[in-house]
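In what follows, a single structure is set out as structure tokens and then discussed.
Yeah, one chain of the complex is gone here, protein chain that is, but the others are all in their spots.
Order of writing sets the chain letters: A, B, C and D. Residues in each chain are counted from 1.
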Amino acid sequence: MAEDFWLNPWLPLMALATSMVAAVVIFALPEERHGLRTGVNLAASLLKLGLITVMVWGVFQGLEYRLDFTMMPGIEFVLRADPLSMMFAGLSAVLWVLTTAYAVGYLEYSPNRSRFFGFFSLCVASTTGIALAGNLFTFFLFYEMLTLATYPLVVHRGTEKALAAGRTYIIYTLSGGALLLLGMAWLYAETGTLEFTQGGFVEGPLTPSLAIIFALLIAGLGVKAALFPLHGWLPQAMVAPAPVSALLHAVAVVKAGAFGIVRVVNDVFGIEFARDEGLLLPLAWLAAFTITYGSLRALAQQDLKRMLAFSTVSQVSYIVLGLCLASPLGMVGGLVHLLHQGIMKITLFFCAGNYAETLGVHRIDELDGAGRRMPATSIAFTIGAFGMIGVPPLAGFITKWTMGLGALEANMPWVVLVLLVSSVLNAAYFLPVVHRLWFRARERDWPEEVRWGRLETMSWLLWPPVLTAAAVVAIGVLASFQFSPLSWAELLVNREYLP
Amino acid sequence: MRLAAVLVLCAVFAMALVGTVWQIAGQPVGGTLPETVADAMADSGVDHPVTAVLLNFRSYDTLLEIGVLVIAAIAGISMARLPSLEDPELRTHDSLLHALQRWFLPLMWLVAGYLLWAGAVQPGGAFQAGAVLAGTGVLMRLGGMPMNFLQPRLLLRVGLALGFAVFLLVAVVSAAGGDAFLAYPEGMAKPLILLIEIFLTLSIAMVLLSLFVAAPVNDAREPAEGESE
Amino acid sequence: MMSWLMAGLLFTPLAWAVVSLLVGFRTGRWLSWVGMVLQVGASVALWFAVARESGFYYALGGWQAPLGIELQVDGLALTFVLLTAAVASACGLHAGVYLDPDKPWQRYFWPLFWFLWAGLNAVWLGADLFNLYVGLELITLSAVGLVALGGDAGALRASLRYLLAALVGSMAYLLGVALMYGQFGTLSLAGMSHLAQEYPGLEGAGLAMALMMTGLALKTALFPLHGWLPPAHGIARSPVSALLSALVVKASFFIAARLWLELGPNLGTLALAQLAGVLGALAVLWGSWLACLQPQLKQVVAYSSVAQIGYLFLLFPLTWGVTEAVSQQAQQGMTLQVISHALAKAAMFLAAGNLILSTGSNRVSDLAGVSRFLPFSLFSFGLAGVSLMSLPPTGGFAAKWLLLQASLNSGQWWWTLVLLAGGLLSAAYVFRIYRASFVEHSELDQFYHPPRRLEAIPMMLALMSLGLGLVAEPLLSVMALPFGEGG
Amino acid sequence: MSVHLLYAFAGAGVFTIGLFGMVFMVHLLRKLLAFNLMGSGTFLVLVGLAQHRNGVDPVPQALVLTGIVVAIAATALALVLIRRYFHLTGQVTLEPGSRDDEGHS
């Protein structure tokens, strides 16, 4: 009985359905029903968190959930929960709760909330789908759905700038989708299957068409993962409201790309095959270059959110780089960064949003003295920034340390150099901001200050960054704890890859 | 320049077409249909093969074709205003036409009736009779006859649809008995075909006439979508 | 039972055409509801009957081919009959509310509508070349009548252009039929197919077939013969546009496809097949590009039809000289594309009609604020757009996937580029509409809000097109049913 | 070569002449005349070619009868449309000064 409960194959579908149904309900609700909408939102996100937790426990016990059904001849819709999918699904479920709460506060008094939260839930549903996809086709389905559901959020404000950003976003991502589709169709024509398989289903030797397929798939996924030179949409998309930037651009969308690359390398081609045939080395160079490039661009930014965006470009490539090391520790470092970067970056975006909403501050040079006005937010920001730089014992340090060891293990010492350079650059663009927050005195009034009673800002806005900042500390300090991201990544690598 | 281009294209097309006809004429394959028709004539209920093909073997074509006629008439009268068919200017004082009408019309009626009747055994039938009848109507119209039944009212619509409706009813009655659609019950073919032909003649004449009369003047118009009225 | 169903299927639209001619628009409306129920019921029942057993030939009047006319009642034909029932009913329901019942000419809408339906069924089931011609003409004239109904000078110009093009197309087809009859001495498609297999190398018949194809391509608005389509589809009332784009152009394509699949292996040539494919590819690119440039909403949708029709013509190269499996994939892809485009395009035109009703303008730029105040209509439009972009899980994606597989497996990889570029271009014009609707224009809701019923119909169609990809497997299995004799 | 075949060739010629008119002529009424020529040509080919192989053949004759009725229906409808169009706009061509692209076969 208990066994049956844990193994219920409908669990993945239910996890998917919670946000899907929430989206439909929210669309159907009239614009004015704010309270009810918030209730539905939070209830759905908590329910989903519960379901994912159950599945995490199940997967930890060694179970595998699977639900499939045939759509077309040869094409199946497969939902499956394995350690890797639980990692991504868990991340999005946790952050959905926080971001929803944050967005409720952020969008108070603004129009079109029904539309916003509806598409927001659809985005989360897509992300869950991406995480739980059991084959490349299902992955692609949700990948494209994510693109579509994000567009209305990017152009949410309806201004010229937002619309232009939306256009850039859609051109990049749909083109990427087309490449992915071509690669996928070709792959199917060559191999006759798309099912993610442990160790990959592509069998050698490497033919030119297989190499092209690999390139097509990586290029298609690289658009969302913001790999250089496909990253152009990301900084522009920052015109979207802060919760969108936070959850989607920093976490869901770019992670969907990175996650896809992990899936393709591990479960389609197989990490060993890819390494031995030399497919990974060019990718590693590209990732290393993107890391450096993103950081350099971030240095030059005046707008806080744009700076964070370029930082994202740089940080997401850590995941790819870790993967390309193709050594156990390297992979652990890359995979764990999937979570670490998400939590750190969302903290930073939440804080940026708070400065914008409460003080009207968008530019870095306007931040002088914000630490005194908004201490909790600023502490959270500082923790996030230090995490990014890699200050021990925060989350970012764990990543960089593990990856560094992995690089040595894989006999690729130049990667260590990249990590060091990147950390120095991280420090170079984050430290001035922290400095302004705490050590510069305020000389002028805030551009548009809003007072929220006793607290430094609305409590909907305040608690999410505080919680995530606490998490940044916690997952760093408690890295060796059994359910920490690091342990999970180790479990994953030990169980599934490179046995 | 354009003329030359079109001419050249058409010349090429003509040569290809003539070549195709020549080729096909040179190597026909397959059986011959006339013999099959001749064999089936006994069961067709009529003695004239063309009528048999039209109203029995391939009656579905004919049914749909009458449908096409009705459609044309519908589309035509949908545009008609027909304010007053008794336009004084229409009255002709041409004595020749007048005389023609007096003597010619009864004759035309007679011809139409004969054509209809003859269709069963020899050339002739509903189309020809209907056309002659319509021609008669055109002459009457040109002679200034008011022909009020051509106003787009119920009477006209009944007239347009009558032949088609009778045909359709005959078609479905046998199907209701479990036969195929459009099959005539045993031994009933001849009277049923005659029945259909009579009503078809009337309707065909009516359709052609109404299309002639429905010369369009209608100043009312619907604003294009999205245009305010 | 089967014979009653067939009789009902053939009889209902024609009878309803006659009866609705005798009554006014409002009476015709509820009469038509009854008719739709009957027709949908008959279609569904027949579809299930065929799905359970197998297809059959239905000899009209009890006369077997070649003497009489036979109808080919197989899975494919009935799928299309069912599709027609669904889409035409939706358009009819929409039209009943959408059209202004007080205009005197609207009473003629129902008879023309039912004749159109009858003509479509005649084409789907037809297996006799001349009978197909009559069916085509039935469709053409009623469609022209519907476009012109009560129209102004622009509508008349469009409908005349449409009529003339369609007449030339059918004449070319009929000339081809004449040549085929001269060659084979029969009009039955099955009989011709047997003879063509028996006597290979009939060049005259090959040219005749090319002629028929050309005529049908003109009627299907294949590039570069598409000039008549956008004005006609753009200017007609929206329910009529929906019928035209969703079903009418498919009729002539369906005949071309039937001809090609029956006779192509023996009478077709590589050049003809590739030419059709190239023109289809150009249609995809050119139609989408023009759709991106149109200032008027319905013109965008109409040009998108030109593009989507182009995909269908990839059937020809992908079924010529390839293995049975590839040909099967291409046929399935084509069928799904027809179905999904029919559903999506009908949804799109109906939604466009609602938007036009609300904004009082046909211009894309006047959609500003629609996303805020009329999200429902926009959403139906958007969902239909997703199918046109052929993203999963829509029917459009299923179709594209099968076509991609067919082109990759037959080594004709160049078509994949067309398929992908077409998808991106369609995204471009669809997102252009979204973009316009997201512009924040005014704080006040100045739009007319159409009745819920009007809004629900396109939504249903869009959802059907969206879900088509999920049921593609059972749908395709019915179409692949073996074909039995008798019936 | 039979007399039937002669008429079939004549039909091919008439069809082509009609096609030319359809493509080249601008005046709507002339287009309509050209369409009727195409129709007549087609009917000649249909009967001529069939009777060349079969002798007198009632089937194509019946088909031509059907075809003639369809053609007159189309012609009459087109005339109604053309006249109404003329009434509303005073034009007898589709787009003055621009060419029509119907009918490239």
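The rule is short, and it goes like this: contacts are C-beta pairs under 8 Å (C-beta built on N, C-alpha and C of every residue); 3 or more make two chains touch, one makes a residue touch a chain.
In this text, contacts and distances are computed from a predicted model.
Asks: Identify the UniProt protein name of the omitted chain, choosing among "Branched-chain amino acid ABC transporter permease", "Cytochrome C", "Hydrogenase iron-sulfur subunit" or "MrpA C-terminal/MbhD domain-containing protein".
Replies: Per the UniProt record, that chain is "MrpA C-terminal/MbhD domain-containing protein".
Asks: Kindly name the visible chains that come into contact with the excluded chain.
Replies: B, D
Asks: Which chain D residues would touch the chain omitted from the figure, given the whole complex?
Replies: 3-4, 6-7, 9-10, 13-14, 17-18, 20-21, 25, 27, 29-30, 32-34, 36-37, 40, 43-44, 47-48, 51, 56, 61, 64-65, 68-69, 72, 75-76, 79, 82-83, 86-90, 92
Asks: Just checking the interface: what residues of chain B touch the absent partner chain?
Replies: Touch with the absent chain occurs at residues 50, 80-83, 85, 87, 89-90, 115, 122-125, 127-128, 131-132, 134-135, 138, 141-142, 208, 211-213, 215, 217.
The criterion applied here is as follows: only the chains that are shown with their structure count from here on.
Asks: Please list the single chain whose C-alpha centre lies closest to the global protein C-alpha centre.
Replies: The most central chain here turns out to be C.
Asks: Can you give the whole-Å distance between the Cα centres of chain C and chain D?
Replies: About 26 Å, centre to centre.
Asks: Suppose each chain is reduced to the average of its Cα coordinates; what separation in Å results between chain B and chain D?
Replies: Each chain's C-alpha centroid was found; their separation is 17 Å.
Asks: Counting only Cα atoms for the centres, state how far chain A is from chain C in Å.
Replies: Centre-to-centre distance between chain A and chain C: 43 Å.
Asks: Would you pick out the residues of chain B that each touch at least 2 other chains?
Replies: 17, 21, 24-25, 28, 32-33, 37, 58, 61, 65, 68, 71-72, 75, 79, 221
Asks: Going by the touch rule set out above, which residues of chain D reach two or more other chains?
Replies: Residues 8, 15, 19, 45, 49, 52-54, 59, 63, 66, 70, 73-74, 77, 81, 84, 88, 104-105.
Asks: Pull out all the chain pairs that touch, please.
Replies: Result for touching pairs of chains: A-C, B-C, B-D, C-D.
Asks: Flag every residue of chain D that touches chain B in the complex, lowest number first.
Replies: Chain D reaches chain B through residues 5, 8-9, 12-13, 15-16, 19-20, 23-24, 45, 49, 52-59, 61-63, 65-66, 68-70, 72-74, 76-77, 79-81, 83-84, 87-88, 99, 104-105.
Asks: Touching chain B in the complex: which residues of chain C?
Replies: It comes out as residues 3-4, 6-7, 10-11, 14-15, 17-18, 21-22, 58-63, 66-69, 100, 103-105, 108, 111-112, 115, 118-119, 122, 130-131, 134-135, 137-138, 141-142, 144-145, 148-152, 154-155, 175, 179, 182-186, 191, 195, 198-199, 202-205, 207-208, 211, 235, 237-238, 298, 353, 356-357, 359-363.
Asks: Along chain B, where are the residues that touch chain C in the complex?
Replies: So the residues of chain B touching chain C come out as 16-17, 19-33, 36-37, 40, 56-61, 63-65, 67-68, 70-72, 74-75, 77-79, 154, 157-158, 160-161, 164-165, 168, 171-172, 175-176, 178-184, 220-228.
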